[in-house]
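Working notes for the structure below.
For this depiction, one protein chain was excluded, whereas all remaining protein chains were kept in their positions.
After this line comes chain A, so read on.
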Amino acid sequence: MKELNGSQMICEALKKENVKVVFGYPGGAALNIYDEIYKQTHFKHILVRHEQAALHSADAYARMSGEVGVAVVTSGPGFTNAVTGLATAYSDSIPLVLISAQVANSLIGTDAFQEIDAIGISRPCVKHNYLVKNIEELPKILKEAFYIATTGRKGPVHIDIPKDVTAAIGVWHYPKEISMKTYKPTYKGNIKQIKKLVSLIKNAQKPLFYLGGGCISSNASKELRELIHFCQIPAVETLMALGTLRNDDKFNLKMAGMHGSYCANIALSECDLLIAVGARFDDRITGKTSEFAKGAKIVHIDIDPSSISKIIEAHFPIVGDIKNVILDILEELKKEDFDNTKYQEWFKTLQRYQQLYPLIYEDSDEVLKPQWVIEECARLAPDARIITDVGQHQMWVAQFYPFNYARQLATSGGQGTMGYSLPAALGAKLAVGEEVVVNFVGDGSFLMNIQELMTASAYDIKVINIILNNSFLGMVRQWQSMFYKERFSNTDLTNQPDFITIAKGFHCKGYNVFNKEEFQKAFKAALESKKTCVLNVAIDRYEDVLPMVPAGGAIYNMILPSYKNKDKK
């Protein structure tokens, strides 16, 4: 039996798991691990400039590649800096393994230098976590961590490893397979329930698919497209599901919820059969729950039983992996004498809503509209991978960028983590190689992890950052405008730094953009450049994201954009 020390075991496990990139930041307790990272050649280590960024980079790497993201940080503040990244990945069910170093076992509990109860802190924001007490259990824990992160409802797993364990020598026995008595996810949907769903579909007049992030993580986009076209049933998507259907798919009613399309929200409100697929009925989708899909029978397909009936009572739960369940539904449907023309009237009504109340904005030649910038970006770089930060720009991208394939978008959905997008864009770029990665970011959020421009230039990771700059914390400003009588408390960011000088200071390229022509020129230059670029785009300061459902309201009560010309502020 081969004997290795703990740090060698970590590197060996990463090799066995075929990890190609690790994001991290060293420190005292992590010295042994980093010494081994120095010696190995199997994976690339990216030194980020802040631990939070390591997690966001690993997170977007996972979102874009479908593989597991890996990060390494040191004990104490190294770990606590990483917690936001864990919470972000946990909310969006992203497979990720975080290895944190801990003070030596003999020091745990003594308030030692850089000691913190990392396991206690990470517990509510990970799928599972481990404190490795001795070297004998390390190989199994490493294997289990990858297994748990990537199976069932995916999520982050945290391993906290005391410094003495990283130096201790033990027998290297990496399990080939994991079988846990207490953890057995259900992959196959109950066939009786699936047959029941088929009969519900046959008897429905106004059925609707409601697609969530589970469709992406289950890689079920192709199967769902087939099912939706076979049944001729329209679908709405959540923010996390964008790209599951092509943007121009006629059955795609676009995003639903607080900033969803009129048609999508009315479809949710008027359908008589709602088939939720890998969606968790977030309050940003449901609005007032008592008014949500009031007259509909609710079918909920999810791999996580605890998601079912958590917020909206599901009449017909199906627990299983989305792809398997969809394939089974298709098979059952194809056995039946199924008339897919019967929902035509329902679909025509919805199409009328789409024509009457489309997603629109009032373009201008005097001031740049963020929606135009987003659409122009799609014209100039079709099929680019898109990253967003959080806020108004995120919703405009969700509304106006034509997403056409799964994993095209990485965005912090569940947590709405500001500062996510720049490190995420770097992780995404490492996952997708030559493809174009565009990061849409607000001026507020860009400052939250701006130091990662240095990581970008240090490793020649080229991404295009488009700051939709309105010198405001835009979304908060919008709420203050609508619900707080325009008392713009602490949201005015007029005194912003010179982003271009900053970009240059980090050895990146920068362009200030004030009009359409400048944007086109700058974006083309950014596409051709080998360096990471920052486009600081001055947009209309008072542009709002519409439609909007006021928080807690019924989703059919939307504040709509003016469909006529209207004086702007």
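Simple rule for what comes next: a contact is a pair of C-beta atoms (placed from the backbone, for glycine too) under 8 Å apart; a residue touches a chain by one contact, two chains touch by 3 or more; residues count from 1.
Note that contacts and distances are computed from a predicted model.
Undergrad: Considering only the chain that is not displayed, what protein name does its UniProt record carry among "Succinate dehydrogenase/fumarate reductase iron-sulfur subunit", "Acetolactate synthase small subunit", "ABC transporter permease" or "Nitrogen regulatory protein P-II"?
TA: Checked against "Succinate dehydrogenase/fumarate reductase iron-sulfur subunit", "Acetolactate synthase small subunit", "ABC transporter permease" or "Nitrogen regulatory protein P-II": the hidden chain maps to "Acetolactate synthase small subunit".
Undergrad: Among the options A:109, A:124 or A:358, which residue touches the chain absent from this view?
TA: The single option touching the absent chain is A:124.
Undergrad: Based on the whole complex, identify which of A:229, A:310 or A:342 touches the chain you can't see.
TA: Missing-chain contact among the listed residues: A:310.
Undergrad: Of the residues A:41, A:182, A:341 or A:495, I need the one that contacts the missing chain.
TA: Residue touching the chain left out of view: A:182.
Undergrad: Contact with the hidden chain only, please: which chain A residues?
TA: On the side of chain A, residues 119-120, 123-124, 127-128, 131, 133, 148, 180-183, 304-306, 308-310 touch the unshown chain.
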